[in-house]
Each structure stands twice: as structure tokens, then as C-alpha cells.
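Only one protein chain is missing from this complex, and each of the others stays in its spot.
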Amino acid sequence: MTDIAVLPGERPKPAARALSSALGPWLLLVPAFVSLASVSFYPILNGLWLSLTNTSLITQESDFVGFRNYAELWADPQFWNAWGHTIWFTFASTALETLIGLAMALILYEGFTGRGFVRAAMLVPWAMPTVVTSKMFGWLFDGQHGIVNWLLLEFGVIDQKVNWYGSPDTALTTIIVADVWKTAPFMALLLLAGLQTVPKSLVEAARMDGAKAWTVFWHIRLPLLMPTLLIAGLFRALDAFRIFDLVYVLTGGGPADSTETLSTLSYKVLFSTLSFGYGSAVSTAMFVTEGLIALVFCLFLVRQIRRAG
Amino acid sequence: MAGLTLRGLRKNYGAVEVIKGIDLDVADRDFVVFVGPSGCGKSTLLRMIAGLEKITAGDLVIDGQRANEVDPSDRGLAMVFQSYALYPHMTVAENMGFALKIGGMAAAERAAKVKAAADVLQLAHLLDRRPKELSGGQRQRVAIGRAIVRNPKVFLFDEPLSNLDAALRVNMRLELMRLHQQLKATMIYVTHDQTEAMTMANKIVVLNGGHIEQVGSPMELYRNPANSFVATFIGSPKMNMLDLPVEAADRQGLRFALGNGRGLTVPVDGSGLRPGETARLGIRPEHLKPAAAGPFTGEAAIIEHLGGLTILHVDLGRAGMLVVQAEGDDRTGLGARLVLDVDPALCHVFDATGRALRRVAVREAA
Amino acid sequence: MAGLTLRGLRKNYGAVEVIKGIDLDVADRDFVVFVGPSGCGKSTLLRMIAGLEKITAGDLVIDGQRANEVDPSDRGLAMVFQSYALYPHMTVAENMGFALKIGGMAAAERAAKVKAAADVLQLAHLLDRRPKELSGGQRQRVAIGRAIVRNPKVFLFDEPLSNLDAALRVNMRLELMRLHQQLKATMIYVTHDQTEAMTMANKIVVLNGGHIEQVGSPMELYRNPANSFVATFIGSPKMNMLDLPVEAADRQGLRFALGNGRGLTVPVDGSGLRPGETARLGIRPEHLKPAAAGPFTGEAAIIEHLGGLTILHVDLGRAGMLVVQAEGDDRTGLGARLVLDVDPALCHVFDATGRALRRVAVREAA
Amino acid sequence: MKSDRPLVQSLALYVGAVLILFWSAAPFLWQFSTSFQLDRELTAATPRLWPDPFTLEHYYNAFVGKQLHRYVWNSLVVSLATTALCLLVGSLAAFSLSRLDIKGRFGILVVILSVSMFPQIAIVGPLYLVASNLGLLDTYTALVITYLALGLPLVTWVLFGYFETLPREIDEAARMDGVGLLGLLFRVILPMSLPSLVTTGLLAFITAWNEFLFALAFTSDINRQTIPVGIANFTNQYYVPWGDIAAASAVVTVPLIILVLFFQRHIIEGLTQGGVKE
Partner (left out) sequence: RRVRAQERAEISFASAAFFGSETFGDLAKAYNEAQDRVKVTYINLPPPSSSTEVYQGLVQQLARRTGTPDVFSQDVIWIAGFAAAGWALPLDEYFPADKRGDYFPGTIAACTYGGKLTALPWFLDTGMLYYRKDLVDKHGGKAPTTWDELTEMASAAQKAKEVEFGYVWQGKQAEVLICDAVEVIGSNKGAILSPDGKSCTINSPEGVAAIQFLHDTINKTKISPKDVLSWDEEPSRQPFTAGQSMFMRNWSYAYPISQDAKVSQIAGKVGVAPLPAFAGGKSSACLGGYQLGVNANSKKREAAIDFLTWLSSAETQRRIAINFGLGPTRPALYKDQKIASENPFMAGLEPVFSGATPRPVTPDYAKVTLALQSGLSKALLSGEVKKELDAVADRVNTIVGG
């Protein structure tokens, strides 16, 4: 150790390194930005522009019309009908997914034999292609041959077959069930991860304080899980808001427009009627609504984080 | 306030036995400290008492009643965790009042109790803060406050000071002792720091590998360790241990042969040993004194000046090293040759199994 | 190996100045310890030397060359982190050899260097393990080994022992000191534990609020603290401080009025103070001795038996508390009335700004 | 730990576990069973839970008739390439946001995330035009580029969260060891982040594996179409061969299930804590 050999410090490298250390971070962000810009920013801006024109492939028009599309949108009962469905769908499926996901997470958090297997099984719906899920749910809830009707009849829950997708009373609900089935596992996964960040000693402290399982959950775990819950809920809500495949495959928006959502509406306007101007206005309105939803979540989130830290 | 009795307490994790039969009585108002090396089962034992770990075998008796199956919250105990385990989403007042709230106490009464406890701990001005807005020592006190408000029969502490820095640790130690006197409570305290054990306990339980090595008051353990484990574990700097050949041994004493042709006769019952066997001589660092003549000679290899004390590490050559605690600011230079003397009556002898040989003609040390 | 010079070093985080102008010389083979309370800027200063924090103003000179802008890896320093910061995905050997690999050293040569360092640290049998398979002390040694293989000019340590338990901490402390002698290296060591500072350093730098309070050898600081901050920070148990009225003061001494009509004259240059003003009297706990007669009288409020030492907390009534370090196992009972004496030549006096008054007729303490 | 629970609680736990199993697996098992039944049985008045007669015909149809293996291959190529790129680009971005002192990094994260909020329906059209202008229709490239952007926000977000939990001291140790910016990422940070890479990789893979809308728009050649499109193609003009679709679904879902089963522990780990436990 005593031989003071040539120290590695003698390599000079002044300017180049200084530059790269200043630019480095930004350089590393470039690939992500290029990717997002080319695939997302451009279409978004394009959509914003189109929504201010009367572009239609069929009429071959493409003139700037200002906010006329939005005025039309404002007065369009179909839009508001779809808007209402979408909001309800978003709310109901997010709420249900949160509840079911939370229940799943709480169960799978506990240790028991076979937990790994159940955890994996839980993730199955999430891993299934949506195309398959929608076909499968069409099949399960089929009014005539669906196994759901058959089971409910067998167990005497209903006395005649229910036409799940054919009645405005049940169609949207059934789609919500399908969506909940598919995405509750994802929620459960996030919440499970969140639960594991709650220190065990807090739960033990609460037990020493006399809290029973329910109190521990309500007063300790839930409040501490709140930020995770909100973030996961935000992700889910935004995703639910864009619901498309399920509706499109299962009901096409019917019956009597009772399952029309903003995505299916904008799909129809954009690609069936090829009215890109009006269709873009619909998607921009969606974007705005999503922004509002995100804002509400973020407000709650900020409050939570302020409080719990 | 109440006593506690452990009878043959055992704990298995799967096939591994972690607590191997613990018998212990904790009297009312005792301050009992469980001490031992890391992994010896201190926390496990404490958590068994608390009800956070299931008891595999044996009986836990609290206040005369078997409590093995009683729910943690119904045992009338309060626990302070190493990590404090404060609820981050509640204010100090809410943290402290949580147990009472769950117990269904009215808000006004609860506030009064919290206030009283906060006054004891000088936390009154912090009641509206959240844990993250507190310093380490303040958090520590909130954790204790949370225990106090419940007015428990017994307080349990699991290394409550180990997350604090040295200066704060000393302060909190004093505060806890004050609290013990003030509350007249029974306390069980886990630590691996023998200084804490020595200063706080009126009864120390030395644990090792899941069983009790010795139980007694601090000075009892210090003066009469039952075996070499306790001897080296208790006391800082730790007891010097020299493995030396026995020159002569009888009921009245045991004479060691020191390499240099000299000997040292320690007044212990050496009847179990024979000349030629090796025994272990234990000498506390503060009992070694530089002198004109003495049984040990060596040179100062490392010198640690602590201001009020000086610790000398003396190299005896083949026989090993001796640590000497000198008073005040010793001026011995590095490499200086030292002759060390010791009062044989203060020495300890351990046999091959580590058991301490019984002292004869017991004479107390100064 | 090499020296280091700091000239007016400053560090701002935004508008906040954290390091407020540090001047310091570190000589070759020095063992310098930065000590100070939490948040005083120790780590920041060390990291500025390492190159991990940018230097806002001032010069850092390593081996005669300004190094402010030199890349951390090119300064010829090695750092050991508080959390060890071992690479969890590499074996011990890979951890230790990583810097060499990055530097482009051939595998065979690298292996030899790692082997050599591992031998020094008794890690040779662990080379194939991963960090998580090691105990705390072993990890600590790997972290040091990683520094050693780079053969640095200066070793930097940031509280390397604070994650270890008490017993291990003492062992590792000795090991580091041994290493310092063996490697003949320059070391800069950060801690907030004054015991570590006292035992390891040959030069202590006491930091407080971003500036240096005092620099000197451990015993220099212990004996002649420049101000009350250093006086209370260095030494354990810490120096007793009593704020007392000055009865008389001149260049040769300062007389305090003690409540009981008695006085105490301390041989310091009291020319800056006037009778009636208040000054602060500092007495180290080991300098207070029970005696038949003495300036202080009080009753023993808390007694801590440490075996080799006993710490008495004596309540003086209105004047406050005094901590007394008694040798051996003191038999004073709780509540006993004690009269305490002190050699005035060992006392310290601080003025209202906390500055120590110059001692006259310096006499060394025993 | 396991034995510490009161009986009632254990019972509730197991009931819950069985419910989860049933809720999650039953529909799929039903589908799986369907794939071994004759189409005729599927429309019978009482559904059969157990295939009888048992037939492999649908699998034969799917592979021989509908050339499912080609779609599987395409999906594999696209998904694996997407996963690899997502991890690369995502980790670069997350690393830069987490480790380097970038001002407004949360703003950047929010922008990245908000981009993923735009309805995909609205993006398909413009992208189709771009792709066709660049001659990228019917190429893996178009799909991979698109999926990269779709997967990137979540991947970046999760990796960012994970990197944030890795102690800074490790970075500093590496800097002292002379590691450069990219060396830090590739030699130190990424090897330490394996659990998170597994998680995010799986997220990206599943996203790409399941995506339908863009695949449908961008590909019309069976040599480039992915499984979801392939399954949709099973429906000829109107006829929906349920059995064949069930068989194909089983074929594409089972590997994912195995993947999830295999990585299950890491998935949760990858979302939670840093790998370094001292």
C-alpha cells in the first residue's frame, strides 16, 4: 500500500465533461420526448386544429370555422347523452374497482398457504387481451346461452332469462361489470404495493392501543393508503373514461343509445362519418373533461400528501 | 400497576426454537431490562408478553391471571416501539388519544388525559403537530405519551433510544428514569446497550441464544457475573479475559502461572480444577493499576484519551492484550512500558464451560 | 499520500448559506475528525471535499493543486459512506474491484489488489458473498476495502460507524485506528459522537452552524475549549455549566459568588468583566470530588452505576444541577447530602458571548 | 405468523381467497373449457362445464386454418421489441428525472402522464396518415413506435418511483469510483432495479400484446398482424367461430398467465420498495 503509484487523478478532461454533465440529463430525456412527441403531441395538436375546422373527408372541405364545432357540440343531445354515460361509467367502475381491488389487496396481503397462486390467479383478467375479454363477456352474459343467466336461473336468483345487453336498464351495468372484472386486479396490485409500504409496527401499535381488525383498517391502513388509493384511482378513472373496446364489441352503443360513450361516439363521428372536424371537437371535449377529473384527484392528493406526508 | 410472571415460556418459528424456556418474575414497580446481543430473542420475548407473538409453550401470568390467549389490547400493557410507530396521519394529540378514542372515552375526558400526559412529558406545545414535524427526541416522547395515557399496568419498551444520537440518548435515559419514579409504574425495557441496562434497571435480565444467562441487579451482575458471557457483556470497557494455566487450586484459592515466572492467586473455590489445566482469568479494566511492581508487564499499544478517562490497550506479548482504564487524563505515551497490578480479590475466574468459580472470603470492591 | 487545504470554503443552497467560510489545513497522515451537532454542515463539507457537492466559493487545494472543478473520481480520494453504499448486485470482490474495473485495470492485477486489501481487512473468505449476506461489521469493512483498493491520497468517512451497535462500534473504531497506522494514510472522518472524535483524531475540527468553532488535538480541546460550545460538546458526561454572579474580577482571577455566602476564585483573566455581571462557570464532572468541605452542597438526585464509574446527579437547589463522575462503584445513596470540592485551576469561565476567558498560571490537570 | 390468527379470521381469509380465485379464474376456465367443446354444444340449452365430447378441432382450426402461429410470432416480435425499447427509453427518462438535478422535473412527469390521457381514438387517424406517408403501414416499426409511446408514461412513472427509493449514496459511491452518467445507469442503477424492470417490462409487454386499435389500423398483412387483430379476423363476414376464438384466446392468454405466475412476487416488489435493504 505504500507504493504511491501514478494516481488516476492525472487524467485531464475539463470542458467536455462539464458540458456533458450540463446537457446530459436533457439528452437522456430526448428519446422519450421524441417518441411521445411523434406519437402523441403531434396528433393532439393536429386534433386541436381540426376541431376548429369543418374538415370532412366526405365533403372534402377543410375550412377554419372557429368554435362552431364546439357550439354545435354544446347543443348536441347525443354528445351530452354520451358524456353522461361516460361520467357514470367512469365513476361506477372506478368506485367498484377500488372497492373490490381493496378487498382483494387486503386478503392477498395476509400470509396464507397458496397465496402466491391466488395472487397470480388474480392477475389473469388483467393479462387477457381486451378483445378476448369483450368476446368472453358477450358470451358469458349472452341472453340465451350465457352461463350467467343459466347459473342465476339454476340458483333461483332470477325467474326468467335476462337480456343483459338488450335492455337499457342492464346494458351499461353489464359493461361496467366486465370492465371491473378486467381491471380490478390492476387496482389490487397497486393497492397491494401500497399496503406493503404501511409499516407493520403501526398496525401492531394500533393493536396494542386496542384496535380490532376493522378499526385498524379504518383508522390506520386506509388513511395511510389514501395517497396510493388516489393515484391508482386517478390512473383507473382516466382509463375508464376512455372506455371503447368493451362497448364497441358488446353493444355498439345501443340499445337506444343507452351505452353510448364519448369514445364510441367520437369513433363513429370520426371514422364512420369521417367528419374529422366535429369528431376532433368531441375528442378535445373528452380531453378537457379528463383534465378536470385529473384536477379533482390531484387536489385531493395534494391535501392528502400535505396531511400525511 | 402489577406484577408479571413468566413460566417456561417458549417460542418456535417453524422448527427453530427462538425462546427456549424463560422463567422470570417481574415485581410491581420493577424496572426490568432485557439485555443481550443482537438476535438473542429480546424483542421476541417482549412481543410475546405484549401479545404480538403467539406463545408456543409455557405460561404468561399477568397480575395473577394466565394471559397467554388474551388479546394484546386487553392485557393492560402499553408498548413503545423502536421506530416509535407514530401514526403519521394524526396529530400528536390524536396519536396519544387514539387508544382512548377506540376505548370509547368521551372527547373531553380524553383531551384532559392527553393534556395531563403531555404536561408530564413537556409536549403540551406540540399537541397539534404531526409526527413528521417533530425531532427524534420529541417523537420518542410522543410514543411514550401514547403509552402513558392508557395508564397501563406495565410499560414495554423495545430499544426506544437506539434511533437517537448520543447526547439525546443520555437525556432521554434520564427522563425515562424520572418517569419511572413519577408514575410508579412497572417497566420492561429491551436494549442491547449494556450502559442503558446498567443505568436504568433495578433488575437486569441477560439473555443469550433464547435463554436467560443471569438475572440480578446491575451491580450484582457487575460484581458477580455467573459466567464469562455475562462478565464480558456487562461493563464497559469490557472485562479483560486471559486464558492461563493453573498452577495450584484448592477450595480457598486458585493460583495462575503467569508467563514471566510470577503467579497470581485469586481467592475463589478452585476445587474443580487441577494444576496444568487452563482457566480463564477475568479482570475489569478499572481494576488494573500501573504500579512499581505487579503481575503484568507490557507496552502501551493504543491510547484513547476520553478526557475524564484514558483507555490504555496494553500488549502483554504472548499472553494477549489488556485494556486498562486509567482515571483522568493519563500521560502515558505510546509504546511506554507499563507494569500493572491488580487486587486479586477483584479478579474473576471461569472454568472451561464459562461458569464463574465461587468467590471465597468475599470482599467488596471500591 | 497527501495534504489538503481549505481556503474560505462556502456553500449555498439557494439563498441559505450552509458552509460559511471554512479555512483548514490537513497535513499528510493526519487523522482529522469533523465533529458537531446534527445539521451543522459536517457532511456537506466532507462532500465538498469529495467533489459530490459543488463549491460555491473558496478554494480546495489537494496536494498543492486547486481541485474545485476536478471530477470526484479524479481527486484521488476515496469515501466511505454512512450506509456503506455497497452495490447490492455485486459480490464483495466486485464491489471492491469496481473502481479499478472502471479505471480500466486488467482483471488479474485487479484481483491481486482486491486480494491484498481483503487480507488487510480479513475479508478474504467473504469475497464471493453479496452485501446482503454480510453482517453490519462485515459490510462496513467491505466499504473500507472498496476505498483501500483505490490507494487514495485521502480517505473520507461520513459517520461510518453510526449504523453499528455499541460493541461493534468500539471494535471497528480500534480497527480504523490500526488501519490508519498501517496504511499511513490521511483520513478525514465525520461524526457527531464526541467519543469517536476524542479517541480517533489527532486533530478535531468542531463545527457549528457552518463555521469552525475550534481546531486542535483532542486533549487541547478538552483542556482548553475556546468557547462554551466546544466545552459542552467535548467530554462525556458533559461539562457542568453554572451561571453565577461575579463577585470580583481582575487580570489574575475571577471570583464567583456562590449562593451560600461562599465564593470560588478561578485563575482566569477576568479583566473584561465587572462585579455584579453574570459569568458562566464550567466544571468537568470528573473534577468534582466529594469532600468534607467545598464550595457546593446538594443532594444526590439520580445515581447511575456504570460499574467502573458512577455518575451522580447532584441537586444544588436554586443554583441547578451538577453532574459528578465518581470513580469505581460509588456507594452514595439516593438523596444523600454531598459536599463537593473542585480545584479552581481546573475550572473554566465563559463570558456572555460564550468565549472562554484566558487561563492564567496554567496548570495541567491530573 | 400464520398461526397467530384466530380461527374465524383464517376462515374469512380462505373464503376470500376462494372468492378471488373464482372471480378471476372462473370466466377464463369457462372459456378454456369452451375451446374443447363442439360449437354445437355451446348453443345447447344447458351449458356444459366439462367438454364432452372433447375436441381439439378448434386448436387445429386456429393454427392450421387461421394460421394463428403467424399472429403469435408477430405479436412476440412487436411486444418484445416494445418492451425492450420501453425499458431503455423509459429508464433513460426516469433516470434523468430522478437522479439529475433537473428543474421542474415534476412538471415534466405530469406532461408525460397527461399525454397518455388523450383519447386514443383521436390519435389513430392522424397517425395512420403519418404512417402511410412514411410507408410504415404493415411494418413492425410502426407498431413498435406507437406502443413505445403508449407504454412509456406508465413505465417512466413506475421506474421513476423506484429509482427514487434507491439511496443516493450509491450514486455517489459510483461517482467516486469514476463511473460516468451512462455507466451509473447501466452498471449500477439498472442492475439494482431488476424487480422494477420486471414489473414495468411486464406492463409494457401486456400493453403491446393486447393492443387492438392501432394494430388494426396499421396492419393488413397477415405477416404483420398481431394476435388481437388475428382473433378479430377469425370473424369472417358475420360468422363468429366461438370455439376457435376460445382456443386462440387460450393460446394467447396462457403464456401471459405463466409469465405472471412466474414473476408474481417481483411484480409487487417492483412497485413497492427499493432493492437495497441494509
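Order of writing sets the labels: A, B, C and D. Residues in every chain begin at 1.
By our rule, a contact is a pair of C-beta atoms (placed from the backbone, for glycine too) under 8 Å apart; a residue touches a chain by one contact, two chains touch by 3 or more.
Worth saying up front: this structure is predicted, and the values here are computed from it rather than measured.
Student: Have a look at D:Leu21, D:Val77, D:Ala232 or D:Val254 and name the one touching the chain we're not showing.
Tutor: Per the contact definition at the top, the residue touching the missing chain is D:Ala232.
Student: If I consider the whole complex, including the chain that's not displayed, which of A:Asn54, A:Ser167 or A:Gln196 touches that chain?
Tutor: A:Ser167
Student: Considering the complete complex, identify which of A:Gly24, A:Gly143 or A:Pro199 is in touch with the unshown chain.
Tutor: A:Gly143
Student: What chain A residues would touch the chain not displayed?
Tutor: Contact residues on chain A toward the absent chain are 57-60, 78, 142-145, 161, 163-168, 171, 251-257, 267-268, 271-275.
Student: Just checking the interface: what residues of chain D touch the absent partner chain?
Tutor: Output for chain D: 38-40, 42-45, 57, 125, 128-129, 132, 216-217, 220-222, 229, 232-233, 235-240.
Operating definition for what follows: only the chains that are shown with their structure count from here on.
Student: What whole-Å value do you get for the distance between chain A and chain C if each is reduced to the mean of its CA atoms?
Tutor: 55
Student: Would you mind listing the residues of chain D that make contact with two or more other chains?
Tutor: Residues 178 of chain D touch two or more partner chains.
Student: If I count partner chains per residue in chain C, which residues reach a count of at least 2?
Tutor: 71, 73-74, 103, 150
Student: Report the residues of chain D in contact with chain A in the complex, numbered from low to high.
Tutor: That would be residues 1-2, 5, 9-10, 13-14, 16-17, 20-21, 23-25, 27-28, 30-31, 34, 42-44, 46-47, 88-90, 92-93, 95-97, 100-102, 108, 112, 114-123, 125-127, 130, 145-146, 148-150, 152-154, 156, 178, 181, 206, 209-210, 212-213, 227-228, 231-232, 240, 242, 245, 249, 252-253, 256-257, 259-261, 264-265, 267-268, 271-273 of chain D.
Student: Quick check on the complex: what are the chain B residues that touch chain A?
Tutor: Touch residues, chain B against chain A: 50-52, 72-74, 77-79, 81-83, 85-89, 98-99, 102-103, 130, 132, 146, 150.
Student: Quick one: which bits of chain B touch chain C in the complex? Just the residue numbers, please.
Tutor: 37-38, 165-167, 170, 174, 177-178, 192-195, 198-199, 218-219, 222-223, 234-238, 284-286, 302, 304-309, 311, 313, 325, 327-329, 365-366
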